[in-house]
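In what follows, a single structure is set out as structure tokens and then discussed.
Omission of a single protein chain aside, the complex is shown with its protein chains in their original locations.
Right after this comes subunit A.
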Amino acid sequence: MGQALSFGLTQYDVEELKDYCDGRFTQSEIEGLYRRFRALDRGRKGFISSEEFSSIPELSINPLHFRMGQMFNHVNFKEFALALKASSKRASREDRLRTIFSLFDIDNDGILSPADLELMVRQLAGSSLSEEDLKIVVDRALKEANASDAGLTFDDVARALEGSELRMEVEMPVDY
């Protein structure tokens, strides 16, 4: 009985999570995220389904929501926190690049193949780019990076985004 019951995370859990996310979150942020996670997890299943995910109205009108739904499908809290690491204000540039890379890397093989890029650009641009244009765009992009036929590596992506600010920091809910 007591606090542990109502909150569900022990100090030990919080510390483990802090390490798992490389210290990007403070204890109060982890608490806030945990409450948020439990609010999203309607049936108290311990994970979030993609339907619950798309029930967030603001997210459902984001061109990335499909891909995000894929990445966040059936995540438990640990994965949930890790996936949000790049949006912490303590995130490194590397964290943010990794997040972008993994969003593009749909088949999760560590390289952005032309197929990956095509799928993502289709998500991002929708019907405003025709199929032919899409092929040309992907071709051009790969050529610009001097990439091999296999596609873009993480280093290619990092080089291409050099100098971009990559702002993705959000305020974590501490009062949830």
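Operating definition for what follows: contacts are C-beta pairs under 8 Å (C-beta built on N, C-alpha and C of every residue); 3 or more make two chains touch, one makes a residue touch a chain; residues count from 1.
The working rule: contacts and distances are computed from a predicted model.
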Missing subunit (named according to UniProt) among the choices "Proteasome subunit beta type-1", "General transcription factor IIH subunit", "Ubiquitin-related modifier 1 homolog" or "Phospholipid/glycerol acyltransferase domain-containing protein": "Phospholipid/glycerol acyltransferase domain-containing protein"
Those residues of subunit A which, in the complete complex, touch the missing chain: 1-3, 5-6, 28, 32-33, 36, 39-40, 42, 54-65, 68, 72, 84, 86-87, 96, 99-100, 103-104, 117, 121, 124-129, 133, 136-137, 140-141, 144-145, 157, 160-161, 164-176
